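Attaching a single structure in structure tokens format; questions to follow.
Chains shown are a subset, placed as in the full complex.
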Amino acid sequence: MSIEQRLAELGITLPEPAAPVAAYVPAVEANGLLHISGQISFAEDGSLIKGRLGENMDLEAGQAAARRCGIMLVAQMKAALGSLDRVERVVKLGVFVNSHGDFTDQPKVANGASELMQDVFGEIGRHARSAVGVPVLPLGVAVEVDAIVQVKA
Amino acid sequence: MSIEQRLAELGITLPEPAAPVAAYVPAVEANGLLHISGQISFAEDGSLIKGRLGENMDLEAGQAAARRCGIMLVAQMKAALGSLDRVERVVKLGVFVNSHGDFTDQPKVANGASELMQDVFGEIGRHARSAVGVPVLPLGVAVEVDAIVQVKA
């Protein structure tokens, strides 16, 4: 089963990948590794998912925001590689969670993105990860996730 | 002298590496680079080292927490590679320090992890690094460190 078929099974429609802004690009492939820019949380309708965990957003909403970042990362992989079947392995996710100083469940929030990768890619979607709290993110979004992906030779 | 012998000389006992949690894994090797997940600060007795620098933890305690993250990274290298003698070079550490807004000695805290790498690996333990403050970390720990390691072919 191709990754596209798995996406269809999961009922996931890939969004239009965010266009390059200013002097940076969504993804760069170098020596077999694709580095993907930090993707901020957008809802399916294209609006920003804003909020701060532990202040005005609950865990479930944070996980949903992280999952949306994951879906946008997949959209960027497809745009960069042509086909998702060129993904050899999801290597690393860097997860930044907009957090009040008392909120310490960043790993549970990050699972929203990590489980999405496993749902979509199966075994090759299992990745290394860091998850940290930050006091604020671009445009006030709840979650930002960047990624490193190994590409088939 | 093997790295294991150097660990023994230093009196360092590697902890049981943290088991995979949810849909991510401790480390992924791709194209000769091992990306290791962010390791949070655990004490030798397995309890979490919690705290915020500049608020309720002093510099020395922060350095000790960073050193423990470094030891856990070494434990993850061994688990992933089988033998620590397969480490060609420690390439990069990413150090996140749970910090009050007035605390600006993140580099000194991070040295706890950096010096551990040099103690254990010698010249090949000298790495690039970033060190930043964050307002909060998973489970309230003081320090989180992730790593990239070059693996012998």
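Letters A and B mark the chains as written, and numbering starts fresh at 1 in each.
The rule is simple: contacts are C-beta pairs under 8 Å (C-beta built on N, C-alpha and C of every residue); 3 or more make two chains touch, one makes a residue touch a chain.
Everything numeric in this text was worked out from a predicted model, so none of it was measured.
Trainee: Counting all identical protein chains, and not just the 2 shown, how many does the complete complex contain?
Mentor: 3
Note that in this section only the chains that are shown with their structure count from here on.
Trainee: Approximately how many whole Å separate the CA-defined centres of subunit A and subunit B?
Mentor: 24
Trainee: State the interface residues of subunit A toward subunit B in the complex, per the touch definition above.
Mentor: Residues 31-33, 88-93, 99-107, 110-111, 114-115, 117-118, 125-135, 148, 150.
Trainee: Over in the complex, which subunit B residues touch subunit A? Could you list them?
Mentor: 20-28, 30-31, 33, 35-38, 52, 94, 96, 134-140, 144, 146
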